[in-house]
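Every protein chain but one is kept in place in this view of the complex.
Here the chain labels run A, B and C in written order, and each chain numbers its own residues starting at 1.
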Amino acid sequence: MNLKNDWWKILLGLFLTGVIVAAFLYAPRAKALGETTRILFFHVPCAWVATLAFLISATYSILYLRKNEVRYDAWAYSSAHIGLIFTILATVSGAIWAKEIWNAYWNWDPRQTSIFILLLIYAAYFALRSAVEDEQSRARLAAVYSIIAFVTVPFLMFIVPRIYESLHPDPLINAQGKIKMDVKMRQVFFASLFGFTVMFLWMLRLKVQILLMERKLESQIVTER
Amino acid sequence: MWNLVDKSIVVFRKDFQLEFRTRYALNAIAMFALTTLAVISFSIGPIQLDTNILAPLLWVILFFSAMSGLSHIFVREEEQQTADTLRLVLPPNAIWLGKWLFNVILLFGLEIIIVPVYFAMMNTQVENLSIFFPSLILGSLGLASVSTIIAAIISIASSRGALFAVLAFPIALPILFSAINSTRLSMEGAPFMDSWSDLQVLLSFTIIIITTSLLVFEFVWKR
Amino acid sequence: MVVEAKGLTKHFNRRTIFSDISFHLEDGESLVITGPNGSGKSTLVKIISGLLTPTSGTIEFYNDGKLLPAEVKYHQLGLVSPYLQLYKDLTAWENLTFFARTRDSKVDESRLKMLLKRVGLGGREHDELKTYSSGMIQRIKYVAALYHQPRILILDEPTANLDEKGAKIVYEIIKEQTSRHILIIATNEPDEVKFGMKHVELG
Partner (left out) sequence: MRKLMTLAAIAADTTLTQMSQSMPEKKAGENIYIVLAVTVLIFGGVFFYLLYLDKKVNRLKKKVESREE
């Protein structure tokens, strides 16, 4: 580690440690929910990052189609890759929490359904990439798929909650009334959201660097032959 | 614009001639649909199913039948190495539109056979036809649109068969959700307005998929 | 009509097929592309005819000094090549009318019949292509490529699968094309190389 360049990594580490501590000690528990509220501080940012990654991937896909430059594909691919990891983390952590509170790991709650669809889309994206041999075609087709999926998602956001309410009239989800977040909870929540976003951007940069370096190395090897 | 429609009809006509001669796609999807239907009907026996199950079942059959045959339209060009020929003589959007039209007709053709058989075998009937027909037509249009663009994407990939369903499923979900819901309403005899929002979703989603496809198809088709 | 290629380069994954190919052709000129197998002759032909996009570089067609937009490029282009397949389940006539319709909704049947006779295939046009020999299919490809009187004719291995008689017909077509318009041939046959006024050597 080089202190001159890496100071912000250390800062980020300290910041996130602070968030964890605050989540357990500083933030109050929501009345009805007990200790498990604290999952919110980590689970929601994961889902947020997964969505953000998906957005970034689609944006770079459009850029790739317009500019036809390899680095845009590297960004789109990396973002989807990290997005998939966060989607899995959000799904698993959500399921554990659901087991605790609903007594079932999975029950097609609208939010679970949404993240499951996101998971499906990511999985399809990588399945497509691995099935196309030529690099340019691969990048192009993946970009197109990403854009089509991106167009679909808003529809799902609109339909899923409606359909699942009407198909499964579940009083647990349907009841009216809202809880406003406590000020302290809000502070910790947004701090965590910020920390996760920075961490995501850092990972994204690393991943892109790796991809581009690998490319460069491979083309060096090919030309030497 | 007119030129585009003319040319897409040229593509459609050629594909129709080809299909008429080989009957590959029609055979594949009709046999698939009938087999599935027979299996389902056989396994439930005399039990009368609830509309909550009947509606999804119909769309599951239609979806997987579409998955078994609608990719053929692009895969055939790739397999017989005629894709380059097509690429040389026609603009991409005319090709997409022509193939889309073919898939729409193919799916409608399948439904004319399969839907009456379905209702006969399941011993049930539609209470409100003014919901049923719009949902069936709009749902098929949507399904054909999604299938056509995804078929174009997978036509140069390896392991196409499995990939087609994997890629199409998340994209087709809004269609399935809405079409299943409105079909269920039509079976329960609900008033037309109840299905209004579902039909709206089906229509707008189909339009958006067609528009997006026309915007991006050029990149799929390019080598 | 002018064909202008500048710095054409093609990579497949990291492999370079060829790089920095430029040429300039005007009406009445011909270009021959030679090179050993695998040197990218077909790839270059595909790029010229717009079937493949180059990794870098441009290929542009000008008509009376004006750039032809991509949508109408193929109106001026005729291509005969081994990888340009026809629809085997359709008859020769159905294939040819399909290609004719892609250009204009009206099919000039008398021209099609004249061309069929010219390549020596009159009378068999209503048989399905799968009953044809490869030499006969090659002749049908010439009919399809010449139907709209292309100002740029591109031939990849022009006499592949053809007997002596067929080759003679092709040479006549070549001579006719070079007398007025642009011709591009990709070949290694010494007999055909001599048709080229300009020369691109690959590999």
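The rule is simple: a residue touches a chain if its C-beta (ideal position, glycine included) is under 8 Å from a C-beta of that chain, and two chains touch if they have at least 3 such contacts.
Predicted model only: the values in this text are computed from it and were never measured.
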Worksheet item: Omitted chain: which shown chains does it touch?
Response: A
Worksheet item: If the hidden chain were put back, which of A:E35, A:E69 or A:E133 would touch it?
Response: A:E35
Worksheet item: Hey, which of A:A22, A:V44 or A:L63 is the one touching the hidden chain?
Response: A:V44
Practice prompt. Spell out, residue by residue, where the missing chain touches chain A.
Written response: 16, 20, 23-24, 30-40, 42-44, 46-48, 82, 85, 88-89, 92-93, 96-97, 100-103, 109, 111, 172-175, 177-181, 186, 189-190, 193, 199, 202-203, 206-207, 209-210, 213-214, 216-217, 220
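The rule is short, and it goes like this: only the chains that are shown with their structure count from here on.
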Discussion item. Taking each chain's centre as the mean of its C-alpha atoms, which one lies nearest the mean of all protein C-alpha atoms here?
Written reply: B
Fill in: Computed distance of Cα centres, chain B from chain A, in Å
32
Fill in: Centre distance in Å when chain B and chain C are each reduced to the mean of their C-alpha atoms
37
Practice prompt. Check each residue of chain B and list the ones that touch at least two other chains.
Written response: 222-223
Practice prompt. Enumerate the contact residues on chain A facing chain B in the complex.
Written response: 65, 117, 120-121, 123-124, 127-128, 131-134, 137, 140-141, 143-145, 147-149, 151-152, 155-156, 158-160, 162-163, 166-167
Worksheet item: What residues of chain C sit close enough to touch chain A in their complex?
Response: 12-16, 55
Item to complete: Sort out for me which residues of chain A touch chain C in the complex.
Response: 134-136, 215, 218-219, 222-223
